[in-house]
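Heads up, one of the protein chains got dropped from this complex, but the rest are sitting where they should.
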Amino acid sequence: MREHIVSPKVYFAVFTALAVLTVVTWSVAKLDLGFLNVVVALTIAVIKATLVVLYFMHVRWSSRLTWVFVCTGFFWLAIMVALTLSDYLTRGWLTIAP
Amino acid sequence: METAAEVVPPRTHYVNAKYGVKSWLLTTDHKRIALLYLASVTFFFFVGGFFAVLIRLELLTPQGDLVQAETYNRLFTMHGVVMIFFFLIPAIPAVLGNFLVPLMVGAKDLAFPRINLLSWYIYTLGATFTVIAILLGGVDTGWTFYTPYSSTYSNGNVILTGLGVFIVGFSSILTGLNFIVTIHTMRAPGLTWFRLPLFIWSHYATSLIMILGTPVIAVTILLLALERLAHIGIFDPALGGDPVLFQHLFWFYSHPAVYIMVLPAMGVISELVANMTRKNIFGYKFVAFASIAIAVFGFLVWGHHMFVSTQSVYAGMVFSILSYAVAIPSAVKVFNWTATLYKGSISYNTPMLYAFGFIGFFIIGGMTGLFLAALGVDIHVHDTYFVVAHFHYIMVGGTIMGYLGGLHYWWPKISGRMYPEGWARFAALVIFVGFNLTFFPQFLLGYMGMPRRYYAYPEEFQVLNVMSSAGASILGIGYLIPMIYLIWSMRYGPHASANPWGAFGLEWRTSSPPPTQNFEKTPVVTWEAYEFHPREEREALGVMDVLDRTLRPDLNVGDRG
Amino acid sequence: MQLSIPFSPDQASSYSGRVDALFAFLCVLTILFGAVITLVIIYFAIKYRRRKEDEIPRGVEGSMRLELFWTVVPFLIAMGIFLWGSSLYFTMYRPPDEALEIYIVAKQWMWKFQHLDGQREINELHVPVGRKVKITMTTEDVIHSFFVPAFRIKMDVVPGKYSTVWFEPTKAGRYHLFCAEYCGTGHSRMIGWIDVMEASEYQAWLAGGAAEGSLASSGEKLFQQLACNTCHRSDAQGRGPVLEGLFGKPVQLSDGSTVIGDENYIRESILNSQAKIVAGFQKPSIMPTFQGLISEEQVLQLVAYIKSIGTKQPMEGGAAKPQPPTTQQ
Partner (left out) sequence: MATHAGLAHHFDDIEQQREAGTLGMWAFLVTEVMFFGGLFLAYILYRSKYPTEFAVASNSLNVTMGFINTLVLICSSLTMALAVYFSQIGNRRLITVFLLLTMVLGTTFLVVKGFEYHEKYVEHHVPVRFPTYEFKWEPHGSDHAGAHEASSLAVDTGRVEMFFWLYFAMTGVHALHMIIGLGILTTLVIMTRRGRFTPEYHSPVELSGLYWHFVDIVWIFLFPLLYLIGAHLHR
């Protein structure tokens, strides 16, 4: 497969989006939204990261194999976090120790 | 075993292509790097073995007469650290894998030859730190480095040893990365995934674990070292930290690491069973996918090391059920190897003897794994000699048997010489007997309740301990014999033909030892994996050429110049 | 040196037999499985041994049915073992309601036992036969593990928290207690005994021992020494929550959540008063933290005291009344 050359215009557009999102996340953080603060902050972070991965890192135009690798990385991270939390979140159910 | 008896004219191959220390230390040839690794891991095998000898001597008597308790604790720690991180993990991938992966996929080298060399240097650097730590008195935390003992209370060289482990992890990552990329991008024309030898499948699975798991142990060790340096850290209960979190992070790598050690051995056994019976592996796809399944499920079960660690009872159940899930693909492999023997042409060569030994030990090691995954039973046998026996059946009975079997099987390819068959069979027998005598009594000890890492023990455990120590002395001799005759054979062994076993697989279709470029010209693969056919079928199919080249070594010396 | 080879440790608790049953089942399974595979391998190895150096056998196709068979059957067996093992695990880690309570503070390298009646023992624990015993454990330094092979029980003792384990001895005798988690130089010296006594002997032993009042009464003394009682008053007029009737009941916290007022909660609140603040009380809490000021054993005494008043009713109302914010010290 030949490599795909991304036009600088796309880069500038993505950059603008990233900068705007940064300002947004910074401003929203000061408002009191309760637990939504965490949700908003992390959602924006995920969107930003996705933009970087797809456009700056060219994954949008990459082979399926690259997609698989990217997903594997985050999937394994999810496994690690989920199974560890499965311990911490259920400790209170039947107390042998906190 | 037939060997090329006639005088062979000198031929250029990877060993004699260049001379001098520099040509070895700066080589990017995967075969030479494999030999560098061979020398290194052999050294560490005997260092670790030396510690094991002292441990077994110490345990002859209940009181502990030979060394101080402090020394004993350092001995078993260094035994574990050296054997696991510097022998078992690199043994098969970095030696046999390095040598064979490019040959088996029909490539000239691994994808990143310089990174391959770098990985050996990183290994050496990590090894240097560890050796310095040993010389400065070692470390006494157990190879598991549990906090807060390791972070606060131990007075051993925790940071230095940790640094060694941290560094050697990167060598493992680089090896895994190299394999993955090579297997993906550098397969010879026609060599589709399902035509790959099972050795490659198992190395692919191993590499996945190496790149996904190893960074986690690296960061964990880093946090531990920082905690020790700063005298405060995130595992410290004084800050509200939870020491059990360290165990989670540690086992997230260290359980899959068990599969880093045993999966490559399974790959070796698949090769041995197929080629020594001259049959396709029964259920090839099942064995191939079982490797991948083991690698994936292997990441979901780490909590079974923590059933009594104050982990949540419910998490314990999740980890227990997942542990049973990982047992299934292992069992499938054993069944398929056994079924492969059916109507085969079974040779009793040394490699096959090791394969038989592996299967036997693996059954016991694997089945006792079911004991340990059963929550109620694990409460009793956790952290006792039962566990010690179990993982030695897997590590020593599995990995080392696979390693030695593979080393014998590919020795003619690696060195171009045959080893003495009689001695080799004798050594295999000695190892088999010594191994069982060493480790079987430990199952009983564990069930009786003898905790592991005990320097002195109550008297009722002595008989079994003496048996175990006696077995260890036999086992030790068993390991020395192959080292002696293999070194001897490098100079005095009879020359090996390109394919002394009549085996299938690309590595047997080049000369022994192979040329630096591996193949005279890039092979084009038109056959399935292990596609043995009887002569009449071969004639009917018109595949005479391919199979007769593999089976008639005398036709296969054309490339000898 | 005993010359007989022992095969099974004593069965001395209500739980031992159940573990041994599963263990025996697994042994039988292993032997069966191992024997079948081994015999098949030996049979094949002899029958199909290589007879001619260049012979090649006819290939055998794989069999989907066989593969499914030996995937599904082991899976079902494994699930059976899982359920069996899990039920044992739950039995082991669900503490009984009524039990003789013993406290342990482990340290490098000894076991310190405290009975509710005030007896203290080191590396030796006396318990009566036929009674459920619940052990609450913590450690002053590194992780240890409480392991009694004859009872088939084991539980890690982790710094910074209480863990619990229970057993019911069924046979009088002296049984080994081991530390099963590596804890340093003296790890193998961290061995003790569990003395299981007949009820009458145990009573006699109890009568002979108690030197310094019950654990709760020591805790009460300490409670006054540390001036806890100036704020935690039973009449709901103090600046701290009423502790009478607290133990084992849900506690409403200031952030809206509830916790059960168990040992771990009490321990945490003593050592780190800011951790969980009871609803209606000043945030930050005005209570000093006792982290580093009192030993784990003293914490245990306080916990025992608070537990002992746990069944009492507060003098007024029933629930603690919030106090108006007061000035800081």
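Annotations for the structure displayed:
Every chain is named by a letter (A, B and C) in the order it is written, and numbering of its residues begins at 1.
What we mean here is this: a residue touches a chain if its C-beta (ideal position, glycine included) is under 8 Å from a C-beta of that chain, and two chains touch if they have at least 3 such contacts.
Keep in mind it's a predicted model, so treat the numbers as computed, not measured.
In the full assembly, the chain not pictured is in contact with A, B, C, by the touch criterion defined above. For the chain missing from the display, the contacting residue among B:Lys18, B:His184, B:Lys343 or B:Arg425 is B:His184, taking the whole complex into account. Note that of B:Ala17, B:Leu66 or B:Leu245, the residue touching the chain absent from this view is B:Leu245. If you put the hidden chain back, the residue from C:Thr170, C:Ser234 or C:Asn272 that touches it is C:Asn272. Think of the hidden chain as still there; on chain B it touches residues 107-113, 115, 173, 176-178, 180-182, 184-186, 211-216, 218-220, 222-223, 226, 229-234, 238-241, 245, 249, 252, 522.
In the full complex, chain C touches the hidden chain at residues 272, 274-275, 283-285, 289, 291, 328. Not every partner is drawn; the one left out touches chain A at residues 1, 3, 5-6, 8, 11-12, 14-15, 18-19, 22, 25-26, 29-33, 37-38, 41-42, 44-45, 48-49, 52-53, 55-57, 62-63, 65-66, 69-70, 72-74, 76-77, 80-81, 84-85, 88.
Basically, only the chains that are shown with their structure count from here on.
Chain A and chain B have CA centres that are 37 Å apart. Chain A and chain C have centres, each the mean of its CA atoms, that are 40 Å apart. Residue positions of chain C touching 2 or more other chains: 90, 93, 155, 158, 161, 163. In chain A, the positions touching at least two other chains are 94, 96-97.
Taken in their complex, chain C has these residues touching chain B: 1-9, 18-19, 22-23, 26, 29-30, 33-34, 37-38, 40-41, 44-45, 48-51, 53-60, 62-63, 66-67, 70-71, 74-75, 78-79, 81-82, 84-93, 108, 141-143, 145, 147, 149-150, 152-156, 158-161, 163, 176, 178-189, 191, 272, 275, 291-292. Taken in their complex, chain A has these residues touching chain B: 65, 72, 76, 79-80, 83-84, 86-91, 93-94, 96-97.
Against chain C, in their complex, chain B makes its touches with residues 2, 64, 69-70, 73, 140-142, 144, 146, 148-149, 152-154, 237-238, 240-244, 277-280, 282-286, 307-310, 313, 316-317, 320-321, 324-325, 327-328, 331-332, 334-336, 338-339, 341-348, 356, 359-360, 363-364, 367-368, 370-371, 373-380, 382-384, 444, 447-449, 451-460, 462-464, 502, 531-535, 537, 547, 551-552.
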